[in-house]
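Mind having a look at this structure? Questions to follow.
One protein chain is absent from this view; the other protein chains keep their places.
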Amino acid sequence: MMIILDLLSILLICLGLFFFFASAVGLLRFPDTLCRMHALAKADNLALGCVILGAMYQQDDPLVIGKLFLIWAVTLLSSATGGFLLAQRIRRKFLAREGEV
Amino acid sequence: MQEIIHHTNPPGTPPRKGGLQAVGIFVFALVLWKICTGYDPSSWILGIPAAGLFTWFSLTQAESNYRIRFRALPAFLVYFLSQSVLTGLDVAKRALHPEREINPGFCTYPARLPPGSPRALFANMISLLPGTLSWSLVDGVHKVHLLSGHPMILEELAILESRVGKLFGLDLPEEMM
Amino acid sequence: MPPPALLYALAGIWISVIGLRSVLVEEHFFRKIVASNIFGSGVFLVLVALARRAPEGPPDPVPQGMVLTGIVVAVSATALMLALLGHLHDLEKPDNQEDPS
Partner (left out) sequence: MTTGLVFDAVLAFSLVVLAIITLRQRTPGEAVVQLMIFGLLLALSWLRVDATDLALTEAAIGSGVTGALLLAALRRTGFGKPFPSAVSAWLRYPVTIGCALLGVVLSLVVMHTWDSPAGLTDLAYAHLKESGTQNPVTAVILNYRSIDTLLEIGVLLVAALSVYTLSGPASGTPVKPPGPIFRFYMRIMTPIFWLVVPYMVWVGGRAPGGAFQAGALLSGLGALTLLGPSPWPLRLKRRVVRWGLTLGFSLFLAAAAWMWQYGNLLAYPPDQAKNWILLIEIACTLSIGISLTIMFAGCAGWLHEDPKRAS
(Lines give C-alpha, C1' and ligand atoms only; values in the text may rest on other atoms or scores of the structure.)
Protein backbone atom coordinates (compact mmCIF):
# COMPACT_ATOMS: atom_id res chain seq x y z
CA MET A 1 0.00 0.00 0.00
CA MET A 2 2.75 2.43 0.99
CA ILE A 3 4.67 1.56 -2.15
CA ILE A 4 1.69 2.30 -4.36
CA LEU A 5 1.20 5.65 -2.67
CA ASP A 6 4.89 6.46 -3.02
CA LEU A 7 4.87 5.52 -6.68
CA LEU A 8 1.78 7.60 -7.31
CA SER A 9 3.34 10.53 -5.55
CA ILE A 10 6.59 10.23 -7.51
CA LEU A 11 4.61 9.95 -10.73
CA LEU A 12 2.56 13.07 -9.97
CA ILE A 13 5.58 15.12 -8.97
CA CYS A 14 7.42 14.08 -12.13
CA LEU A 15 4.36 15.04 -14.14
CA GLY A 16 4.37 18.40 -12.38
CA LEU A 17 8.04 18.89 -13.21
CA PHE A 18 7.29 18.04 -16.84
CA PHE A 19 4.64 20.77 -16.99
CA PHE A 20 6.97 23.27 -15.33
CA PHE A 21 9.54 22.40 -17.97
CA ALA A 22 6.98 22.78 -20.76
CA SER A 23 5.94 26.16 -19.39
CA ALA A 24 9.56 27.30 -19.26
CA VAL A 25 10.09 26.15 -22.84
CA GLY A 26 6.93 27.99 -23.87
CA LEU A 27 8.16 31.10 -22.10
CA LEU A 28 11.29 31.01 -24.21
CA ARG A 29 9.78 29.96 -27.52
CA PHE A 30 6.46 31.80 -27.81
CA PRO A 31 6.62 34.85 -30.05
CA ASP A 32 5.25 37.72 -27.93
CA THR A 33 4.49 38.61 -24.33
CA LEU A 34 0.81 37.71 -24.45
CA CYS A 35 1.53 34.28 -25.90
CA ARG A 36 4.19 33.72 -23.27
CA MET A 37 1.66 34.49 -20.59
CA HIS A 38 -0.47 31.61 -21.83
CA ALA A 39 2.43 29.31 -21.05
CA LEU A 40 2.94 30.81 -17.62
CA ALA A 41 -0.68 31.05 -16.55
CA LYS A 42 -1.80 27.60 -17.61
CA ALA A 43 0.99 25.06 -17.57
CA ASP A 44 2.33 26.40 -14.28
CA ASN A 45 -1.02 26.06 -12.53
CA LEU A 46 -1.38 22.48 -13.63
CA ALA A 47 2.24 21.76 -12.70
CA LEU A 48 1.80 23.18 -9.21
CA GLY A 49 -1.43 21.23 -8.86
CA CYS A 50 0.36 17.98 -9.77
CA VAL A 51 3.24 18.63 -7.38
CA ILE A 52 0.85 19.48 -4.54
CA LEU A 53 -1.29 16.43 -5.25
CA GLY A 54 1.85 14.31 -5.18
CA ALA A 55 2.95 15.86 -1.90
CA MET A 56 -0.49 15.19 -0.40
CA TYR A 57 0.03 11.42 -0.74
CA GLN A 58 3.05 11.72 1.55
CA GLN A 59 0.97 13.23 4.36
CA ASP A 60 -1.07 11.42 6.98
CA ASP A 61 -2.40 14.52 8.69
CA PRO A 62 -5.64 15.78 7.09
CA LEU A 63 -4.86 19.31 8.28
CA VAL A 64 -1.60 19.40 6.33
CA ILE A 65 -3.47 18.17 3.26
CA GLY A 66 -5.94 21.00 3.74
CA LYS A 67 -3.08 23.46 4.02
CA LEU A 68 -1.53 22.23 0.77
CA PHE A 69 -4.88 22.63 -0.95
CA LEU A 70 -5.22 26.19 0.37
CA ILE A 71 -1.77 27.03 -0.98
CA TRP A 72 -2.82 25.84 -4.41
CA ALA A 73 -6.10 27.78 -4.32
CA VAL A 74 -4.44 31.05 -3.32
CA THR A 75 -1.71 30.61 -5.93
CA LEU A 76 -4.30 29.98 -8.63
CA LEU A 77 -6.19 33.16 -7.81
CA SER A 78 -3.01 35.21 -7.53
CA SER A 79 -1.52 33.99 -10.77
CA ALA A 80 -4.78 34.54 -12.67
CA THR A 81 -5.07 38.09 -11.30
CA GLY A 82 -1.39 38.86 -11.80
CA GLY A 83 -1.57 37.61 -15.36
CA PHE A 84 -4.61 39.73 -16.05
CA LEU A 85 -2.98 42.87 -14.66
CA LEU A 86 0.13 42.22 -16.74
CA ALA A 87 -2.01 41.73 -19.84
CA GLN A 88 -3.82 44.98 -19.10
CA ARG A 89 -0.54 46.85 -18.89
CA ILE A 90 0.59 45.37 -22.20
CA ARG A 91 -2.73 46.42 -23.69
CA ARG A 92 -2.31 49.99 -22.44
CA LYS A 93 1.14 50.22 -23.96
CA PHE A 94 -0.20 48.70 -27.17
CA LEU A 95 -3.01 51.22 -27.35
CA ALA A 96 -0.68 54.09 -26.54
CA ARG A 97 1.52 53.03 -29.43
CA GLU A 98 -1.50 52.90 -31.73
CA GLY A 99 -2.31 56.45 -30.65
CA GLU A 100 -5.78 55.73 -29.34
CA VAL A 101 -5.20 55.72 -25.54
CA MET B 1 -27.79 41.56 -23.20
CA GLN B 2 -29.92 38.55 -22.50
CA GLU B 3 -32.36 38.30 -19.72
CA ILE B 4 -31.05 36.67 -16.61
CA ILE B 5 -33.28 34.80 -14.24
CA HIS B 6 -32.42 35.72 -10.70
CA HIS B 7 -33.30 33.18 -8.07
CA THR B 8 -32.44 35.52 -5.25
CA ASN B 9 -30.68 38.81 -4.69
CA PRO B 10 -31.19 40.81 -7.88
CA PRO B 11 -28.44 43.39 -8.34
CA GLY B 12 -29.11 46.65 -6.62
CA THR B 13 -30.55 45.25 -3.45
CA PRO B 14 -28.26 45.87 -0.52
CA PRO B 15 -26.20 42.88 0.52
CA ARG B 16 -27.72 40.61 3.11
CA LYS B 17 -25.79 41.01 6.30
CA GLY B 18 -27.77 38.68 8.47
CA GLY B 19 -26.39 37.24 11.66
CA LEU B 20 -26.53 33.78 10.17
CA GLN B 21 -24.14 34.76 7.40
CA ALA B 22 -21.73 36.30 9.90
CA VAL B 23 -21.75 33.12 11.96
CA GLY B 24 -21.13 31.07 8.83
CA ILE B 25 -18.13 33.16 7.82
CA PHE B 26 -16.79 33.11 11.37
CA VAL B 27 -16.97 29.31 11.49
CA PHE B 28 -15.31 29.14 8.06
CA ALA B 29 -12.49 31.35 9.36
CA LEU B 30 -12.09 29.14 12.40
CA VAL B 31 -11.80 26.11 10.12
CA LEU B 32 -9.13 27.88 8.06
CA TRP B 33 -7.25 28.77 11.26
CA LYS B 34 -7.47 25.19 12.43
CA ILE B 35 -6.11 23.96 9.10
CA CYS B 36 -3.19 26.37 9.39
CA THR B 37 -2.20 25.90 13.00
CA GLY B 38 -2.88 22.24 13.71
CA TYR B 39 -3.74 20.76 17.05
CA ASP B 40 -2.33 23.16 19.63
CA PRO B 41 -5.29 24.47 21.69
CA SER B 42 -3.36 27.55 22.87
CA SER B 43 -3.48 28.88 19.31
CA TRP B 44 -7.04 30.06 19.86
CA ILE B 45 -5.69 33.07 21.81
CA LEU B 46 -4.86 34.55 18.43
CA GLY B 47 -7.19 32.39 16.36
CA ILE B 48 -10.46 33.82 17.62
CA PRO B 49 -9.45 37.47 17.10
CA ALA B 50 -8.06 36.54 13.69
CA ALA B 51 -11.32 34.85 12.73
CA GLY B 52 -13.12 37.97 13.94
CA LEU B 53 -10.97 40.12 11.67
CA PHE B 54 -11.65 37.76 8.77
CA THR B 55 -15.40 38.00 9.37
CA TRP B 56 -15.33 41.77 9.70
CA PHE B 57 -13.37 42.26 6.51
CA SER B 58 -15.61 39.80 4.68
CA LEU B 59 -18.82 41.50 5.74
CA THR B 60 -17.88 45.15 5.34
CA GLN B 61 -17.39 45.11 1.60
CA ALA B 62 -19.60 47.08 -0.68
CA GLU B 63 -20.67 44.65 -3.37
CA SER B 64 -21.53 41.23 -2.05
CA ASN B 65 -24.78 40.78 -3.91
CA TYR B 66 -23.86 37.43 -5.39
CA ARG B 67 -23.01 34.48 -3.27
CA ILE B 68 -21.74 31.12 -4.30
CA ARG B 69 -24.23 28.24 -4.14
CA PHE B 70 -22.50 25.47 -2.29
CA ARG B 71 -24.69 22.87 -3.94
CA ALA B 72 -23.29 23.91 -7.33
CA LEU B 73 -19.71 23.82 -6.12
CA PRO B 74 -18.80 20.11 -6.66
CA ALA B 75 -19.95 20.07 -10.29
CA PHE B 76 -18.07 23.29 -10.92
CA LEU B 77 -14.89 21.94 -9.34
CA VAL B 78 -15.01 18.82 -11.50
CA TYR B 79 -15.42 20.97 -14.62
CA PHE B 80 -12.64 23.29 -13.43
CA LEU B 81 -10.18 20.46 -12.79
CA SER B 82 -10.85 18.66 -16.06
CA GLN B 83 -10.44 21.91 -17.96
CA SER B 84 -7.19 22.63 -16.10
CA VAL B 85 -5.73 19.33 -17.23
CA LEU B 86 -6.84 19.85 -20.83
CA THR B 87 -5.43 23.37 -20.83
CA GLY B 88 -2.08 22.36 -19.39
CA LEU B 89 -1.73 19.56 -21.91
CA ASP B 90 -2.66 21.93 -24.73
CA VAL B 91 -0.07 24.52 -23.77
CA ALA B 92 2.60 21.90 -23.13
CA LYS B 93 1.96 20.39 -26.56
CA ARG B 94 2.24 23.74 -28.26
CA ALA B 95 5.38 24.67 -26.35
CA LEU B 96 7.20 21.41 -27.04
CA HIS B 97 6.02 20.82 -30.61
CA PRO B 98 8.91 21.30 -33.05
CA GLU B 99 6.83 23.53 -35.30
CA ARG B 100 5.08 26.06 -33.16
CA GLU B 101 1.34 25.64 -33.61
CA ILE B 102 0.67 29.27 -32.85
CA ASN B 103 -1.42 31.76 -34.71
CA PRO B 104 -2.22 34.50 -32.22
CA GLY B 105 -5.41 36.50 -32.53
CA PHE B 106 -8.07 38.33 -30.55
CA CYS B 107 -11.79 38.10 -30.07
CA THR B 108 -14.37 40.05 -28.11
CA TYR B 109 -17.14 38.59 -26.03
CA PRO B 110 -19.99 40.68 -24.57
CA ALA B 111 -20.60 39.68 -21.00
CA ARG B 112 -23.97 38.23 -20.09
CA LEU B 113 -23.14 37.82 -16.42
CA PRO B 114 -23.87 40.79 -14.17
CA PRO B 115 -20.96 42.97 -13.00
CA GLY B 116 -19.20 42.13 -9.76
CA SER B 117 -17.92 38.77 -8.66
CA PRO B 118 -19.60 36.63 -11.37
CA ARG B 119 -18.11 38.65 -14.21
CA ALA B 120 -14.70 38.83 -12.54
CA LEU B 121 -14.64 35.11 -11.85
CA PHE B 122 -15.61 34.46 -15.47
CA ALA B 123 -12.75 36.63 -16.69
CA ASN B 124 -10.34 34.69 -14.49
CA MET B 125 -11.76 31.41 -15.77
CA ILE B 126 -11.33 32.42 -19.42
CA SER B 127 -7.59 32.20 -18.84
CA LEU B 128 -8.22 28.57 -17.94
CA LEU B 129 -9.77 27.37 -21.18
CA PRO B 130 -7.33 25.95 -23.74
CA GLY B 131 -5.87 28.70 -25.87
CA THR B 132 -7.66 31.71 -24.39
CA LEU B 133 -6.40 34.47 -22.12
CA SER B 134 -8.53 37.26 -20.78
CA TRP B 135 -6.76 40.55 -21.28
CA SER B 136 -9.26 43.27 -20.68
CA LEU B 137 -12.74 43.82 -19.34
CA VAL B 138 -14.13 47.26 -20.10
CA ASP B 139 -17.82 48.20 -20.03
CA GLY B 140 -18.94 44.60 -19.94
CA VAL B 141 -16.96 43.47 -22.96
CA HIS B 142 -14.33 40.78 -22.45
CA LYS B 143 -11.39 41.00 -24.79
CA VAL B 144 -9.78 37.60 -25.21
CA HIS B 145 -6.36 36.76 -26.59
CA LEU B 146 -6.27 33.51 -28.57
CA LEU B 147 -3.21 31.36 -28.93
CA SER B 148 -4.63 30.07 -32.17
CA GLY B 149 -8.07 31.07 -33.32
CA HIS B 150 -10.70 28.44 -34.04
CA PRO B 151 -14.37 28.83 -34.99
CA MET B 152 -15.97 27.26 -31.91
CA ILE B 153 -14.37 29.65 -29.45
CA LEU B 154 -17.46 31.81 -28.78
CA GLU B 155 -19.56 28.72 -28.07
CA GLU B 156 -16.98 27.44 -25.62
CA LEU B 157 -16.91 30.78 -23.85
CA ALA B 158 -20.70 30.72 -23.61
CA ILE B 159 -20.63 27.27 -22.03
CA LEU B 160 -18.03 28.45 -19.52
CA GLU B 161 -20.09 31.53 -18.76
CA SER B 162 -23.21 29.53 -18.06
CA ARG B 163 -21.19 27.25 -15.75
CA VAL B 164 -19.95 30.25 -13.80
CA GLY B 165 -23.49 31.59 -13.73
CA LYS B 166 -24.81 28.35 -12.24
CA LEU B 167 -22.24 28.64 -9.46
CA PHE B 168 -23.85 31.93 -8.47
CA GLY B 169 -27.40 30.68 -8.96
CA LEU B 170 -27.92 32.49 -12.28
CA ASP B 171 -29.42 30.77 -15.33
CA LEU B 172 -27.77 31.54 -18.64
CA PRO B 173 -28.39 29.65 -21.88
CA GLU B 174 -25.42 27.62 -23.01
CA GLU B 175 -25.21 29.30 -26.37
CA MET B 176 -25.13 32.89 -27.53
CA MET B 177 -28.20 34.27 -29.23
CA MET C 1 34.36 16.44 -0.59
CA PRO C 2 33.61 19.97 0.63
CA PRO C 3 30.66 20.44 2.99
CA PRO C 4 27.71 22.14 1.20
CA ALA C 5 27.67 25.09 3.60
CA LEU C 6 31.27 25.92 2.63
CA LEU C 7 30.21 26.23 -1.00
CA TYR C 8 27.54 28.73 -0.01
CA ALA C 9 29.98 30.65 2.19
CA LEU C 10 32.41 30.99 -0.71
CA ALA C 11 29.59 32.01 -3.06
CA GLY C 12 28.51 34.60 -0.49
CA ILE C 13 32.03 36.05 -0.30
CA TRP C 14 32.25 36.44 -4.06
CA ILE C 15 28.74 37.88 -4.34
CA SER C 16 29.56 40.52 -1.76
CA VAL C 17 32.87 41.32 -3.44
CA ILE C 18 31.11 41.78 -6.78
CA GLY C 19 28.49 43.97 -5.11
CA LEU C 20 31.15 46.03 -3.34
CA ARG C 21 32.98 46.64 -6.60
CA SER C 22 29.82 47.90 -8.24
CA VAL C 23 28.98 50.16 -5.31
CA LEU C 24 32.41 51.76 -5.66
CA VAL C 25 32.64 51.90 -9.45
CA GLU C 26 29.18 52.63 -10.77
CA GLU C 27 28.15 56.20 -11.26
CA HIS C 28 24.37 55.90 -11.44
CA PHE C 29 22.75 56.13 -8.00
CA PHE C 30 20.04 53.59 -8.75
CA ARG C 31 22.62 51.06 -9.79
CA LYS C 32 24.58 51.77 -6.62
CA ILE C 33 21.44 50.98 -4.60
CA VAL C 34 20.91 47.69 -6.42
CA ALA C 35 24.59 46.87 -5.95
CA SER C 36 24.47 47.63 -2.23
CA ASN C 37 21.54 45.22 -1.92
CA ILE C 38 23.60 42.51 -3.59
CA PHE C 39 26.54 43.35 -1.35
CA GLY C 40 24.32 42.93 1.71
CA SER C 41 22.82 39.68 0.42
CA GLY C 42 26.29 38.23 -0.04
CA VAL C 43 27.23 39.10 3.54
CA PHE C 44 24.01 37.49 4.79
CA LEU C 45 24.75 34.36 2.79
CA VAL C 46 28.19 34.09 4.41
CA LEU C 47 26.70 34.45 7.89
CA VAL C 48 23.92 31.93 7.24
CA ALA C 49 26.43 29.44 5.85
CA LEU C 50 28.72 29.95 8.87
CA ALA C 51 25.77 29.13 11.13
CA ARG C 52 25.74 25.67 9.54
CA ARG C 53 29.41 24.83 10.14
CA ALA C 54 28.62 21.86 12.40
CA PRO C 55 27.71 19.07 9.95
CA GLU C 56 25.00 17.61 12.16
CA GLY C 57 22.65 18.87 14.83
CA PRO C 58 20.70 22.11 14.62
CA PRO C 59 22.25 25.23 13.06
CA ASP C 60 23.50 28.06 15.24
CA PRO C 61 20.52 30.37 15.84
CA VAL C 62 22.60 33.42 16.84
CA PRO C 63 23.97 34.34 13.38
CA GLN C 64 20.54 33.50 11.99
CA GLY C 65 18.94 36.00 14.35
CA MET C 66 21.52 38.59 13.32
CA VAL C 67 20.73 38.06 9.64
CA LEU C 68 17.00 38.30 10.32
CA THR C 69 17.61 41.68 11.95
CA GLY C 70 19.97 42.62 9.15
CA ILE C 71 17.44 41.96 6.39
CA VAL C 72 14.98 44.41 7.94
CA VAL C 73 17.67 47.05 8.47
CA ALA C 74 18.78 46.57 4.86
CA VAL C 75 15.30 47.18 3.54
CA SER C 76 15.01 50.32 5.70
CA ALA C 77 18.30 51.58 4.31
CA THR C 78 17.15 50.84 0.77
CA ALA C 79 13.92 52.74 1.35
CA LEU C 80 15.79 55.71 2.75
CA MET C 81 18.21 55.74 -0.19
CA LEU C 82 15.32 55.54 -2.64
CA ALA C 83 13.46 58.36 -0.90
CA LEU C 84 16.59 60.51 -1.13
CA LEU C 85 16.94 59.56 -4.80
CA GLY C 86 13.33 60.54 -5.45
CA HIS C 87 13.86 63.82 -3.65
CA LEU C 88 16.94 64.50 -5.76
CA HIS C 89 14.93 63.70 -8.87
CA ASP C 90 12.23 66.19 -7.84
CA LEU C 91 14.79 68.89 -7.20
CA GLU C 92 16.41 68.35 -10.58
CA LYS C 93 13.14 68.58 -12.46
CA PRO C 94 13.06 71.97 -14.20
CA ASP C 95 9.38 72.72 -13.47
CA ASN C 96 9.86 72.26 -9.73
CA GLN C 97 12.64 74.77 -9.26
CA GLU C 98 10.52 77.82 -8.55
CA ASP C 99 8.46 75.83 -6.08
CA PRO C 100 9.18 77.49 -2.71
CA SER C 101 8.33 74.44 -0.58
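Lettered A, B and C in written order, each chain numbered from 1.
Please note the rule applied: contacts are C-beta pairs under 8 Å (C-beta built on N, C-alpha and C of every residue); 3 or more make two chains touch, one makes a residue touch a chain.
As the structure is a computational prediction, the values presented were derived from the model and not from experiment.
Considering the complete complex, the chain that is not shown touches A, B, C. Residue positions on chain A in contact with the hidden chain: 74, 77-78, 81, 84-85, 88, 92, in rising order. Within chain C, the residues in touch with the undisplayed chain are 1-11, 13-15, 17-22, 24-28, 30-31, 33-35, 37-38, 41-42, 44-46, 48-54, 57-69, 71-80, 82-87, 89-90, 101. Listed by residue number, the positions of chain B touching the unshown chain are 29, 32-33, 36-37, 40, 43, 45-47, 49-51, 53-55, 57-58, 60-64, 115-117, 119-121, 123-124, 134, 136-138.
One rule holds for everything that comes next: only the chains that are shown with their structure count from here on.
In terms of inter-chain touching, the protein chains here follow a pattern that is not a line, ring, star or complete graph.
Spacing of chain A relative to chain B, judged by their CA centroids, is 17 angstrom.
Measuring from the averaged C-alpha position of chain B to that of chain C gives a distance of 41 Å. Every residue of chain B that touches chain A in the complex is listed here, in rising order: 32, 34-36, 38-39, 84-85, 87-92, 94-96, 100, 102, 104, 123-124, 127-128, 130-131, 133-136, 143, 145, 147. Per the touch definition, chain A reaches chain B in the complex via residues 18-19, 22-23, 25-26, 29-32, 34-35, 37-39, 41-43, 45-47, 49, 61, 63, 66-67, 70, 77, 80-81, 83-84, 87-88, 90-91.
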